[in-house]
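What you see is the complex with one protein chain gone and the rest in place.
Chain naming follows the written order as A and B, and within any one chain the residues start at number 1.
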Amino acid sequence: MKKISVIIRNLPFNTRKNAEALRMSVGLTLREDKVTVIFMDDGVYTPTRTKPEIINVPPPVREFGALTMLKCRLLADKPSLEKRGIKELIENINIVEREEIVRTISESDIIIPF
Amino acid sequence: MESKDTKSMKLGILLTTSPENENTNTVIEISKAARDEGHEVSIFLMYDGVYNVNNKEFAGLAGKGVEIAICAFNAEQRKVAKVDGILFGSQYDHACIAGDVDRFISFG
Partner (left out) sequence: MTIELDLKGEVCPYTFVKTKLKLEEVESGEELVVYFDHAPAVENVPRSLKNEGHKIMGIEQTGDHLWKVRIQKV
């Protein structure tokens, strides 16, 4: 069993990129590897409470639902949140210190900055 | 993750950008170099990376013993047609590559 970390650093709605990173993360669990999704920099906007349907973008409910059900760790970088004044995230996201992000990345067998 | 036999390793590559990105050339060159050294190479294409199957030099890697799989869902969304020698697979194939390789590099 490998430890795989997927890192999401970009804004969520300019492209489909972040939604695809989440879909890929779901797929990476199919061989019982341990998948962690890390939100940092502008990527921390991805798990905020938004209404993307207003701009005709499907909300990533299915992706987050599956990742939670599959018990994947979802980590948001605290300094990135503080810098942007983000106080509230959707459920099941762990807000962690930068040290925890660094530890998770260094303990990973595979790192995918998407 | 150290391979016991350092002479022959399995290399996994994820490519998510389209062919005009310099990543395509990097992936082609790394794959060729790895094959020349006798290493196994598996590439997974998803997101805009699926367009690389229409790049002649990239698709030619399949003839050099490089295994290429592509996310058929993303290909269908982008109207990318099937290409001989390339597996129009799924995220399951990506999970298999990630699980099986000694080293994994992501190009996004």
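Just so we're on the same page, a residue touches a chain if its C-beta (ideal position, glycine included) is under 8 Å from a C-beta of that chain, and two chains touch if they have at least 3 such contacts.
All figures in this text were calculated on a predicted structure; none of them were measured in a lab.
Just name the one of A:27, A:43 or A:60 that touches the chain not displayed here.
Only one of A:27, A:43 or A:60 touches the chain omitted from view, namely A:27.
In the whole complex, what residues of subunit A lie against the chain that is missing from view?
Within subunit A, the residues that touch the unshown chain are 23, 26-27, 29-30, 62, 66, 70.
Residues of subunit B in contact with the chain that isn't shown?
71-73, 76, 88-93, 96
To be clear about the criterion, only the chains that are shown with their structure count from here on.
Please report how many Å separate the Cα centroid of subunit A from that of subunit B, as a whole number.
24
Mind pulling up the subunit B residues that touch subunit A in the complex?
1, 14, 16, 46-47, 74, 90-92, 94-96, 98-99, 104, 106, 108
Contact residues on subunit A for subunit B in the complex?
On the subunit A side, the touching residues are 2, 4, 16-17, 20, 23-24, 26-31, 33, 109-114.
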